[in-house]
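Here it is, the structure, as structure tokens.
Missing here is one protein chain; the remaining ones are kept as they sit in the complex.
By written order: A, B and C. Residues from 1 in each chain.
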Amino acid sequence: MKKMLDLIVTENNQLNQNYFLLKLTTPNNEKLPEMLPGQFVEVRVDNSTSTFLRRPISVNFVDTEKNELWLLIQVIGDGTRQLSLCKIGEIVNLLLPLGNSFSMPQNKNSELLLIGGGVGTAPMLYWGKILKDAGFKPNFLLGARSAKDLLQLEDFSKYGEVYTTTEDGTAGEKGFVTNHSILQNKDFTHIYTCGPKPMMMAVAKYANQKNIECEVSLENTMACGFGVCLCCVEGTKNGNLCVCTEGPVFNINDLKWIN
Amino acid sequence: MKKMLDLIVTENNQLNQNYFLLKLTTPNNEKLPEMLPGQFVEVRVDNSTSTFLRRPISVNFVDTEKNELWLLIQVIGDGTRQLSLCKIGEIVNLLLPLGNSFSMPQNKNSELLLIGGGVGTAPMLYWGKILKDAGFKPNFLLGARSAKDLLQLEDFSKYGEVYTTTEDGTAGEKGFVTNHSILQNKDFTHIYTCGPKPMMMAVAKYANQKNIECEVSLENTMACGFGVCLCCVEGTKNGNLCVCTEGPVFNINDLKWIN
Amino acid sequence: MDKLKVNIGNLELKNPVMTASGTFGYGVEYSDFIDLSKLGGIFVKGTTLHARQGNAYPRMAETPAGMLNAVGLQNKGVDYFVSHIYPELKDIDTNIIVNVSGSTIEDYAECAARLTDLDKIPAIELNISCPNVKEGGMAFGTSVCSAAEVVKAVRSVYNKTLIVKLSPNVTDITEIAKAVEAEGADAVSLINTLLGMSIDINKRKPVLSTITGGLSGPCVKPVAIRMVWQTYNAIKIPIIGMGGISSWQDAIEFILAGSSAIQIGTYNFIDPTISEKVLIGIQQYMEKYKVTHISDLVGQI
Partner (left out) sequence: MDKLKVNIGNLELKNPVMTASGTFGYGVEYSDFIDLSKLGGIFVKGTTLHARQGNAYPRMAETPAGMLNAVGLQNKGVDYFVSHIYPELKDIDTNIIVNVSGSTIEDYAECAARLTDLDKIPAIELNISCPNVKEGGMAFGTSVCSAAEVVKAVRSVYNKTLIVKLSPNVTDITEIAKAVEAEGADAVSLINTLLGMSIDINKRKPVLSTITGGLSGPCVKPVAIRMVWQTYNAIKIPIIGMGGISSWQDAIEFILAGSSAIQIGTYNFIDPTISEKVLIGIQQYMEKYKVTHISDLVGQI
């Protein structure tokens, strides 16, 4: 069941120049609604004269012990800038949980690669945790411009092997995620990816060629986030589907990206 | 010369439920521009989605020693609410100084009464100070709903005798300013007033009957505050005049309020 | 609660607060957030005779205090509605009103006809004002002749309450309103979206795939209020007002301008519970000012 909730900011950590990690909890110790990996929330931004609509943000992590929801925010325009300025104790209004989720592999021996680029790493942390809890050994391949843009590496390493690329070579392998040697050296059965569209398309193409199951998480612009405006559609083999309800996670076989 | 300035909040004191006293200074210790009693500033309100235009606010006081401008804010809608939430160190953008000013009496023996109602007391404090500095002995007659709404009384008493009325009788004489006994007991040569329009009209009528020089400070709604939009006009004996440039202070003889 | 009851033709509303087509899905999408039975009515998605895929992505652009959309009436067609969607809706305890669109007069009439027999659909809203489709749509709503023609055709096949939704993209909305009234519409609803456009200055391309799209949200409210007021002074049938409502104060403003009932559109995206809040606010306003019946406020300025 979707809810509109006022959550309280418990932490706001600046991770680098443009990235902030916001931690939120319920005001009355009520349990947070269950959230699935790959789902997102719609955040209301007050105090921004140029922000009218809510902003979709992925579930970065759910700390069930502390009853905390984590949001990884990349500052893009005034909406995300205002979110990055949230102070501890402030109230943030959210709609949640929204969208579908990544699908759990059937076979426990599956070799899983979770590829995140830029702010697209956000959903991978929680997905990795859920996979590990379910008995899988996920691998993470995280790409960024530069060493300082590789975020939450310690958190990721709790749930699996972490591989990285940077465009300037300041950390991990130099280049894009699709050039990383792990793709040559290891055989994966499943790839999950989120990031800039060109990156996801390259990953999808690679997975398709190698016959690897592949799910991508899309970030189409949204007006509502819960399936009523029909603005966020992606053209799929089944027609125009709403990314906010039938996605954000799609199997690449359902998209029109490849041939 | 009018300026657009970023000032820094040095204090924000809540005076009662709806009133806040904001003190501002220049960021670089530069001297504040000269402001005349009766003038106002146009404050830019950021962070309020429903506030598009600047908000006109009277000069409540200028503390030349501390280089501070005081603004007395009554919370009415979202614009003034956001101003009331300003924190120390925050930047507020203002246009100033705007409008004309009260006129200095010629004769040093003039008996002066400064009547303020509600937030209309704001300009009277600075005007009282300037009058005292010029060698006058101003009297203040301040009206409010209730004792807790009589504000800055200590400050006022530095510059002259203070008389008060409250509608509920919790302080001073019970009733409206126009019923205060001082108007019977003392002969005034000049009255200056600012407050709700019905109050100012009653005062103007009284002054006119008694042949007392009277200036009123108007609060017509404004879009610009510096004479370019022509939205703030008051019908005067000389046609429609802009309250923001030819006012806010008018001699009642120039208005069409009486006969 | 009788003081909130409103009649629009033969349609009985328990209160004047309704939700606008294209912004409220089929209603059920909101059932997690609000009690749908509290609403006066729900205007469901724009429905056409045949299924439509709608326009290409991107379909939306945020604008100052509003948004542009270019959805283009994506829907599965009226037959699918009748067979698959209607059964899911018919037990919701409020009025479900179908927003009907078309590219030709025949389409409109045929689509309307197929909705006549649905017991729990007491009314349709004829959308002659959609700016997001190539043929038909808004074209019908911007000329007196074609507006009259389409209403006439539909009226002859549809005998329940017929509401006609007007376009604001006209020189004089009262002319269209009068023409539509003359052809037997039971009510008009206004405004649909204003035609607008937004450009991505870095890509140097329009943001929307369709170049232009429909503007909605608080930014359009002053135009909508003006058109409701003008129309109120020109026709006798009731007006359902909308355009930028984001609070109960806005709803009262529309009622005072001459709306017998109102619809909330875009703001449902920002606050999916806004309709309930608007209803409560209207009730409190009426109590504060001792208004005995909501109709005592309609057009009373």
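Everything below uses one rule, namely that a contact is a pair of C-beta atoms (placed from the backbone, for glycine too) under 8 Å apart; a residue touches a chain by one contact, two chains touch by 3 or more.
Quick caveat: nothing in here was measured; it's all calculated off a predicted structure.
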Touching partners, among the displayed chains, of the absent chain: B, C
Hidden-chain contact residue, picked from the options C:84, C:120 or C:205: C:205
Candidates C:140, C:229 or C:269 - the one touching the absent chain: C:229
Residue, one of B:3, B:145 or B:210, that touches the chain absent here: B:3
Chain not shown, touching residues in chain B: 1-4, 44, 50-54, 95, 220-235, 239-240
Interface with the unshown chain - residue positions in chain C: 61, 63-66, 68, 142, 169-171, 194-199, 201, 204-206, 211-212, 215, 217-223, 225-226, 229, 244, 249, 252-253, 256-257, 285, 300-301
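Operating definition for what follows: only the chains that are shown with their structure count from here on.
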Interchain centroid distance [CA atoms averaged], chain A/chain C, Å: 36
Touching two or more other chains - residue numbers and ranges from chain C: 65
Multi-chain contact residues (two or more partners), chain A: 51-52
